[in-house]
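The other protein chains are all here in position, but one chain of the complex has been omitted.
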Amino acid sequence: MAEHGTTLSHRKIYILPTKQGYAFVLLLLFMLFGSINYNNNLAYLLTFMLVSLSLLSIIYVYRNLYALEITGGKCAPVFAGEQARFVLTLYNPKPLDRFEVMFTPKQRPVSNIIHIQGFQTLTMTLPVQTHQRGHLTLPALKITSSYPLGLFGAWTWISLDIDCLVYPRPSTEAPPLPTHQAEGKGMATQPGCDDFLGFRKATPSDPPRHLDWKSFAKGQPLMAKQFGQQLNPHLWFDWSQMDDVNPEDKLAKITYWVLEAERQQVSYGLQLPQMKIQTGHGSYHKHQCLKALALFNVHRTGDSRE
Amino acid sequence: MNDPLIKRKTLIFICLSMSMVILPHLTHVPIWSTGVFVGLSLWRIYGHQKPDLLPGRLLLILVTLGLVGLHIVFFGTLFGQDVGVSLLIVMSGLKIMESRSKRDSYMVIFLGLFIVITNFLYNQEIILAIYLFAALLALLACMIELSAQAQSPTVKQQLKLSSILLLQALPLTIVLFVFFPRVSALWAIPGGSSGKTGLSEEMSPGQISNLMQNTDPAFRVTFRGEIPESEQRYWRAIILSHYDGKTWRPNQQRIQSLRSNPRRRLADPSYYKVQLEPHKGRWLVGLDLPAINPAVGDAHADYTLRSRNPVNELLQYEATSYLTYHTGNISRIEYQQSLQLPHNFSPKVRLLAKKWWRTSKNSRDYVDKVLKHFNQENFIYTLTPPRLTGDATEQFLFDSKKGFCEHYSSAFTLLMRAAGIPARVVTGYQGGDFNELGGYLIVRQSDAHAWSEVWLPESGWTRVDPTAAVAPERIEQAINFEDISDTGEILFTAGELGALADMLKQMGYGLDAINHAWNDWFISYDSELQKDFLSRFGININHWKDLLWYLFAGVGLVFAFMFYRLLNRCDRKVAEIAPSLRIYQQFCAKMAVINLSKQANEGPSDYQQRIIQRYPELDISVSEIMKLYIALRYKSLHSKPVLQQFKQRVAEFQPKKMIKP
Partner (left out) sequence: MNEPIENILKQVSQIILGKDEIIKLALTALLAKGHILLEDVPGVGKTTFALTLAKVLGLDYQRVQFTSDMLPADILGVSIFNQNAHKFEFHPGPIFSNIVLADEVNRATPKAQSALLEAMEEGQVTLDGETRALPDPFFVIATQNPTDQIGTFPLPESQLERFLMCLYMGYPDSNAERALLKGEDRRHLLKSVEPAVTHDELLQLQAQVGQIHASDALLDYVQNLIHFTRNQPEFLFGLSPRSGLALLRAAKSWAFIHGRKEVLPEDVQSVLPAVTRHRLFASSAGHASNIENLPQFLLSEVAVP
């Protein structure tokens, strides 16, 4: 059962010898055999010390995981193909440091090893490769530790309910923005201050701040700087107006447009089947649009878990 | 599972720890064996940055085979203690060379742990034990280093942690050590050449004087009663009755029969406990003359004690001796054996013996005559006698007149036999220092001695020490080898040592007392002592299987205790974190009783306002409590009196009684 947070004392922590742990057990048997054979008390002492150490290391590896509190945080949206970075918060409610606690998402090669001090809260980021747009749920996590001797390993599985929104992969073909669908006046210039357009002869009505005093100081006639801006119309990205057959291609293209429009600071709106997002811009607007694209025809229940 | 490559730091750390473990073996294995280890380690460390320089798999296999071959050539076998240790050392070098990953490095460490244990087969002294447990710390630190992947702790932290681990492992270790059943030699594999050199089973000139340079302890004795005088302390070990012209040996037909106690006991016996250092043979020492003690070993008719197995481990036994004794009649076979002379016995010596015998009244008189001769005819006691050629006895008696106890006892015995008096050579130890710190007598290898025993009709076997006739000081005090002059003449020191020397001597005694206690309590812990020790706690062991129950129960209990402690030790600290907060929580709990509990996200002053709004009559006390709380917690006031005051106010605060219904 997935949940948002968990405390490891409430779950089963399994402990078994590691590969070198089995070799160590073999070594101990040899040593015991030798000690009995030679009836050598120092050999006995050493053997028993090593036996005790390995028993002790069982407690240590258990303690590394015991009572650790893990809370699922969130995951910032990413584009398909990027790594989703799931944020988990760990809290160590005990005063002792925990070393070398390893987090491995199920069936992923990457793992994250942390060291968390007593009473410390630690934020950990787990990268998980994404392939498909939609929701990506954090895979089950295996938490392991074999510190300090590496002879025994403790592990437990947890599954946390954290989702990552995966935006569609933006088209790499860099399709031009659909300017022909602009509504309104089309391309025009409008007075503004963004772009320097050129010089013209100064008239008395020009504000002094717009005059080119530098060239005037050099003895040239007084000129006025002309500023203006290209007044971009609102763009509409309309699903029905696109000729691609594959809906994923369409989504990729629109994703690219959204990013491009955002870069150019142009207002844009989205027209998808059964969904319309009014024009606007800014990061929140961008997120709304990309989310609509990411979840287009994806049902929350039939999760695209890969 | 990805297994990352080992770091250079880890590699060096492992190599150093392994060297620590191998160091005590330097004297046990040929020098090239440790050389191979050091060479391979250095090569591997150097090759860490230049992997091209490291050997390939094929080369490594060839080198391995070559080294095994070298062992066969050098030792002639692959089985045995020395060759085994040598192989282990070489193999750990090869494993270091081969190790790329962590798992390989673990194997190196495991080999190291095994090498630690082989050290104990050679020597069980406390100094070595301490050293090797320090080496064990280093190996544990290596394991910690290997299991730490993300943040590698510093060497200091690792050593600290491994010490903590070792200490925490101690209770379990003790339980295992005490309760693990000791079954004496289930499958007796003959021990190798372990043990130190001790008294040899035969005597030829120079053998004992070699031993005399050695100040290692031979055995230690704790007397139950009074300690006999120095000249009484003849520790009998071996009887040599066969002389072949060069070497004295025990008789071929050693009389195996058990003998009776000395016939006439002329005084109360002396009871003592001997802690015998391992030597190669089976002899045991007993104060002249030991009584039968079946627990020790076999008592032979020549009044020696012999162990059933070679004394390869420290051996502890109790014995009884009669210092004044009468052995009674001599048996026929003993009589014959005690008159044996080599067939080419020097006629000159025989003639001398005849001459003296003719002028003697009886055997006793003859003995005195010979001793007088040694005393008055310029015989010199020296550790470095001239080399004797030809008939050693003849030369010694007539020409060189210089010799050591073995020369004197040999010559004396032969002179006796030539006159028809049954005589034999006894080797063992004489004297011993009393260690006041430990309350025991320590007898060293340098106390080794040889004397003679003659059978006289009036006293039975009688001890005669011809060396005492030449140099009586030898019997009364130890030889100070520092003072042996170049000529080899021995100066006996009378105890006018300087203060520093005295202090050093005391320190030596202290160290030896520790070793004695270590041997007494630890090294000699066996099935008998185990039974004895446990019975003191009311645990009676009838069969070694009984021990298993105690063992499992003990381990289980201690493990459970450690588990509980390690998991919960933490919680004790929590309480110390913020006492002010703890007291505040008590206050909030009291408020909760009157249905005005603090909201989780409520600060103190908001809470105060809410309380006062609801119960204005609480204003004064609540305001004061809050003021103290804010001072402690938000003004960071670290003041004990204020905390005390706060504690008191909260304790006195009784909202239930104070509010108006």
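Read from first to last, the chains carry the letters A and B; within each, the first residue is number 1.
Please note the rule applied: a residue touches a chain if its C-beta (ideal position, glycine included) is under 8 Å from a C-beta of that chain, and two chains touch if they have at least 3 such contacts.
Not measured: the values here are computed from a predicted model.
J.: Need the list of shown chains touched by the one chain that isn't shown.
T.: Contacts of the unshown chain, counting the full complex: A, B.
J.: For the full complex, which residue in A:V87, A:M242 or A:V298 touches the chain that was left out?
T.: Considering all chains, including the one not shown, the answer is A:V87.
J.: Take the complete complex as the reference. Which residues in chain B touch the chain that isn't displayed?
T.: Chain B touches the missing chain through residues 578, 581, 600-606, 630, 633-636.
J.: In the whole complex, what residues of chain A lie against the chain that is missing from view?
T.: Chain A touches the chain not shown through residues 71, 73-74, 76, 87, 89, 121, 123, 162-163, 165, 191-194, 207-211, 213-214, 216-217, 227, 229, 265, 280, 282-284, 287, 291.
Here is the rule we go by: only the chains that are shown with their structure count from here on.
J.: So how far apart, in whole Å, are chain A and chain B when each is placed at the average of its C-alpha atoms?
T.: Comparing mean C-alpha positions, chain B is 62 Å from chain A.
J.: Can you list the chain B residues touching chain A in their complex?
T.: 2, 102-103, 106-107, 110, 113-114, 116-117, 120-121, 124, 129, 132, 136, 140, 143-144, 146-151, 153, 161, 165-166, 168-173, 176-177, 180, 182-187, 189, 191, 313, 522-526, 555, 559, 562-563, 566-567, 569-571, 573-574, 577
J.: Could you list, by residue number, the parts of chain A that touch chain B in their complex?
T.: Counting only chain A, the residues touching chain B are 19-20, 23-24, 27, 30-31, 34-53, 55-57, 59-60, 62-63, 66, 94-96, 99-100, 102, 109, 113-115, 118-119, 146-151.
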